[in-house]
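Removed from the display is one protein chain of the complex; every other protein chain stays in position.
Right, chain A next:
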Amino acid sequence: MLFAVFLPVLLAIFIPYLSKWKENIHTGYFVLLAPLAVFLYFIPHIGNDFTPIIQSFNWIPSMDIGFDFYLDGLSLLFVLLISGIGTLVTLYSIFYLHTSERLDQFYVYLLIFMTAMFGVVLSDNVFVLYAFWELTSISSFLLIGYWNYKERSRYGALKSMLITIFGGLSMFGGFILLTSITGTTSIQEMIEQTDTILSSPYFGLILALLLLGAFTKSAQFPFHIWLPDAMEAPTPVSAYLHSATMVKAGIFLVARFSPIFSESDWFFVLVSGFGIITLIWGSFMAVRQTDLKGILAFSTISQLGMIMAMLGFGTKLAIYAAVFHILNHATFKGSLFMIAGIVDHESGTRDIRKLGGLATLMPISATLAFFGTFSMAGVPLPFLNGFYSKELFFDASLELHESSIAFANVLAQAIPYLAVFGSIFTFVYSMYLVFGTFMGKKKLDQLPAKPHEAPVGMLISPIILVVGVVIIGLFPNLVNSTFLAHTAEAIYGAPVEKHVQFWHGWNSPPLYMSLVVVGFGTVLALTIKHWSNIYQYLPGKLSLNKVYDFLVDQFEKTSARITNSYMNGSLNRYMSLILIAIVVCTFGILWITDGFAWDTSNLAEITLHEILIAAAMAVAAIFTIFTINKVASILVLGVVGYGLSLLFILYSAPDLALTQLVVETITVALFLLCFYHLPKLRERNESKTKKLSNLIISVGFGAMMTIIAISAHSTKLFEKISDYFLETSHDIGGGDNVVNVILVDMRGIDTLFEIVVLGIAALAIYGLIKLRNKKGAK
């Protein structure tokens, strides 16, 4: 299985060479091998006696992360969908994309996407699942932005990226919580610990985070807005990613975790609630679209909402219906996207207002479209698979559990009506789509190209899919016990046996619900011109896209405003901020830890001459602030320095005093030298508040240092090491001047690098004075 998962990405490495090697062969032919091989590898697993298979491969064993691939009915369904439709889409893209496009890039992205999808559906390890999940987001981003010279493509790619990665990260958070609660990274082992998870205080958070991931990926309301914009991608991508595979990753996630969550009533409320809203909103908005792919995008949203709702029901029947509809939707929606692509390719436009009457010009495409749309609408004909799953959906909506949450009961009562309501619009947009494109008046003068039937190669894939629609329609039990029953069992947790039949007799309520849908749908579809004004009021000016744009815009503006507010380029401002932070933090910690100490027992005595020196230094230091005379300011600085060296003498530090005297002299000389060239000191003409804030900061800082000094002096925690130096200086160091022995012997490395510092400073000064940029020299 490891090889099967990574086969596409391995092939992707060679694609650039292959496409250069044989330029006259379309690169797609090489690509075709990968999904086909995977499809054939997994096909033998279909059958009545199926047991889950698990295979483990090491990755990061110390963190319990590994490629643990788990193949049960659910992953089998998805793996076959991904590889099967992947094969068909690749075949279709060979005829759809011209060789003048950057094919190597396209197929590399597509193959990365395939590996990512296989990984998502086969991984049993949550973190590996997350890794593959993000890989699908990234490869989808690359594919949507494939025609990156188009502004709309870049916009759509960014939007889908932001929304799906937001959800992906939420899901990651959910996984981390799940792992820390259960102590395992394996989904199957988590399912065994369902009780632990359900009773955990974090259960609500986990549920919300995981559902956020699933809803964003599967374009559920209100996160569906990225999907219509993703239609800027090439049509094979839309058909593959945005109808059959990636958007079902969220469905897969919900299905995979439903053995854990379905016990909770909140799972029903959230998943079914959002699913039903998505179903209605998607189908309602689809009628408004004028772009073929736009209609299909909203239709996908709506159908995903329906599947999501059924997963939320959690009954045996609903799960089976959901699984059935996943398969059905993949077949008819894939074919419809391909036909939309054909129409675009052959007539030059996808605008339904310009299209019409193409049935006679493109008879095969028209026929395929009829099958696809009628199946999507759930028209009760015995050779359309969409009808079965829709009827199962109605059936399931009628038998919902009683729940402990009152709201859930209300929702359960309302769901059958909501389902019928949404399905009416599904019928309307399906009819609008097929009749608007292929029936009615021909408007050939409005079309950029003269429409004609597509080449055979392009038609193969939709034909195969429509044949699938019809076969499942005619013999629904063909895929039943061999295939879908295993999938439903994996989700439901117990064996599911279901016999699907077309005719239930007169006593079946779903039949009447279907008839209501078809009846009302026909009326609404015929009178579409008379009620389409409603879209001016609902959604009217309310648009979720505007909310998204507003949010993105506001984020950018706010962060720019915040950054500009403190990064204003003024050194003064930065210094103030740094100092304020230091002062506040230090005083805060002193306050919290009660760190101030006052101990006068160990003080040296106060003598008059020391006080006088100290007073002179203080006065000199304060004088530097007020003077505007250059020379005076240097001299008073000198007073401070010489005062310090006097203090050094008084405190028995002859070496220090010596150094300080010499250094102070040189520094004063240097100051005088430089100040001669520098402009005069100026009066400070700053505002009073500025002066005050400077004063507060500096006094605060000085006070802080004083308090630290006093507190530190008052709390001596341990003996000094200096006694050791005094004792051993003569014997080990061979010198009597202890300070010098410390400098060159005990702690010689300090001195070495202090010399280096001086050397560097000297070199830098030399460089600054001697080396000048000739161009900028003045």
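Observations, loosely collected:
The rule is simple: contacts are C-beta pairs under 8 Å (C-beta built on N, C-alpha and C of every residue); 3 or more make two chains touch, one makes a residue touch a chain; residues count from 1.
The rule is short, and it goes like this: contacts and distances are computed from a predicted model.
Hidden from the displayed complex is a chain whose UniProt protein name, among "Protocatechuate 3,4-dioxygenase, alpha subunit", "Cytochrome bd-type menaquinol oxidase subunit II", "Na(+)/H(+) antiporter subunit C" or "Phenylacetic acid degradation protein", is "Na(+)/H(+) antiporter subunit C".
The missing chain, though absent from the display, is touched by one residue of A:494, A:542 or A:603; that residue is A:603. Contact with the undisplayed chain is limited, among A:60, A:575, A:589 or A:732, to A:575. One of A:205, A:670 or A:732 touches the chain omitted from the figure, and that residue is A:670. Think of the hidden chain as still there; on chain A it touches residues 569-572, 575-576, 579, 600, 602-607, 610-611, 614, 617-618, 621-622, 624-625, 630, 633, 637, 640-641, 644, 647-648, 651-656, 659-660, 663, 666-667, 670-671, 674-675, 677-679, 681-682, 684, 686, 694-695, 697-699, 701-703, 705-706, 709-710, 712-713, 720-722, 725-726, 729-730, 736-739, 742-743, 747, 750-751, 754, 757-758, 760-762, 764-765, 768-769, 776, 778.
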